[in-house]
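Just one protein chain is left out here, and the rest sit where they should.
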Amino acid sequence: MLKNYSFEKTAVQTFDEHTTLAMKTENMQVFYGSNHAMHDASLAFPKNQITALIGASGSGKSTYLRSLNRMNDTIATVTGKIWYHGVDINQPNVNIYEIRRHIGMVFQRPNPFAKSIRENIIYALRATGVKNKKVLDERVEQSLQGAALWDEVKDSLDKSALALSGGQQQRLCIARSLAMSPDVLLLDEPCSALDPISTVKVEETLLELQKKYTIIIVTHNMQQAARISSQCAFFHLGHVMEYSPTTTMFSTPQIQVTQDYVSGSFG
Amino acid sequence: MEQTNSSFKQEKTQTKDWAYTLHHATRATHEDWLGRSISYTCIGIIILVVASMLWFITSKGIATFTQNHVNVWQFLSGTNWAPDQGKIGALPMIVGSFAVTFAAALVATPFAIGTAIFMTEIAPKRGRKFLQPVIELLVGIPSVVYGFIGLAVVVPFMRHLVGGSGFGIISATFVLFVMVLPTITTMTVDSLRAVPRFYKEASLALGATRWQTVSRVILRAATPGILTAIIFGMARAFGEALAVQMVIGNAAIMPKNLVSPAATLTSQLTTGIGDTIDGTLPNNALWSLALILLLMSLFFNALVRVIAKRGQLSHER
């Protein structure tokens, strides 16, 4: 039985000026038509850390994530501010293509292009004007190594990406994002379609990647959040209820609803 | 490696001005503008074609009434078609067109429904593997070939059977029957396949025979789709020109029976438009026939929409 929790009492942490932030949102609201899907989300994301967004399905965590790089533009109305390097990127005059190059995204289901592994990585890069074959080749290797896929595919770069296993495909999607040299990486339940072994590989990759990138990951797997994230935000029915360091979130949750969720009462 | 590292760094330093980076137009912005222009232009061309087609044919078609001051009612009900003498009663062609259309649909419908039931309910495997290509092939045969076979086989056959020339409504009906059969069949198959499986399973589970299930459950559920199929078939029959023109005999007189030469709107247009001079009454009169064709085509179109709406409503209920 789902209790009616008050949305009045929330516990959202803020950061002092010594923490470098990669991006933050102020009072972000999302509407799908008349459906108010996200209420007043104000979160800040420290640079070079993994932040996990957790919550039950329908809690608005994916909606929030997809709004961060304006992937919700065509299907939803997003209000509020999204600060990125001092620019509010939730403005119509912002170049959304440039935003998405800097804030990459990996989706729930692996969605490699129906092209070769190499093409998957360099296609978008070439579209931005990079033509030099040497540069492209190097970028292929760097990105695949970044996503811990290089050793598995270095001899079959010209094979179709669709022939890879699910876990490999997902790491290819990560590599594909890395190739654009983003500084923020958004991941929308990247392991939900993967088997446990592939999941471990992706998690290891992410832990390695946080040295160079800021990672925001949506997951409904609390163990995963506990294993890899430094900060953790808990979403409930379109509200951010709690945002704390991960250790705090799972040991001493600040409010009742978080306590109930992390202890497995619902979700 | 050294080199790329430095170029990498350079790229990073260049992107220091974030306000500029995130606002300035990039290649992608231009591409999107270009793509938008291209696809809007293409759709614009199609809209322009449709609009000018409707406009030109309508304005040409009403010239008979506005310039030559022919009474619309006399045009529609007159039975004497002799444009050279200023007599333009279009009823023979209108009757001819409707006669062949209804007759062809009437004959084709049971065949189409029977074939569709066979393909979906009786032998779905053979249906897909064998009958589907047969039907697709029938669709693919050009109409002049149908006309030629009608001329070479059906007309002589009718001549032997009932005497006379063999040209006439019945020959046209026969040719059109074969032509609309695949149209009606494929669409009926689609609508039968769209009937939810559990309808059928529920009926069979209640002990109904296959035929009871088909006739009382499946055909009933698919009725809007089948009606749409028949209307599409009729639209095709109504608009078919050459195959009909080759076998109907092209006599612009009221058809007295089914085996004497007659004419349809399309056959009269095909035969006549090249022999008349632009702007004269005989020419305008033909454009009026074309206008009727256009209006009928719009009517069939509207009818399909109405049925689709109704069908949706009954499913929602």
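For reference, chains read A and B in written order, and residue numbers begin at 1 within each chain.
In the analysis below, contacts are C-beta pairs under 8 Å (C-beta built on N, C-alpha and C of every residue); 3 or more make two chains touch, one makes a residue touch a chain.
Definition applied: contacts and distances are computed from a predicted model.
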Completion exercise
Answer for the undisplayed chain, UniProt naming, from "Phosphate transport system permease protein PstA", "Phosphoribosylformylglycinamidine synthase subunit PurQ", "Aspartyl/glutamyl-tRNA(Asn/Gln) amidotransferase subunit C" or "FAD-dependent oxidoreductase", is "Phosphate transport system permease protein PstA"
Handout entry: Candidates B:Thr21, B:Thr64, B:Thr228 or B:Gln245 - the one touching the absent chain
Key = B:Gln245
Fill in the blank from the handout: Missing-chain contact among B:Val72, B:Leu137 or B:Val306 belongs to B:Leu137
Exercise for the section: Using the touch rule from the top, list residues of chain A that touch the missing partner. Expected result: 69, 71, 97-101, 104-105, 107, 109, 111-115, 123-124, 127-128, 159-160, 162-163, 173, 176-177, 180
Practice task
In the full complex, which bits of chain B touch the chain not displayed? Write them out.
Solution key: 27-29, 31-32, 34-36, 38-43, 45-47, 49-54, 56-57, 60, 110-111, 114-115, 117-118, 122, 131, 134, 136-138, 140-145, 147-149, 151-153, 178, 181, 185, 208-212, 214-215, 235, 238-242, 245-246, 266, 269-270, 273-274, 278, 287, 290, 293-294, 297-298, 300-301
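Simple rule for what comes next: only the chains that are shown with their structure count from here on.
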Completion exercise
So, in whole Å, the Cα centroid of chain A is separated from that of chain B by 51
Handout entry: Touch list for chain B against partner chain A, complex
Key = 1, 4, 7-8, 11, 18-19, 21-29, 31-32
Exercise for the section: Over in the complex, which chain A residues touch chain B? Could you list them? Expected result: 84-87, 89, 93-95, 97-99, 102, 127-129, 135, 138, 181
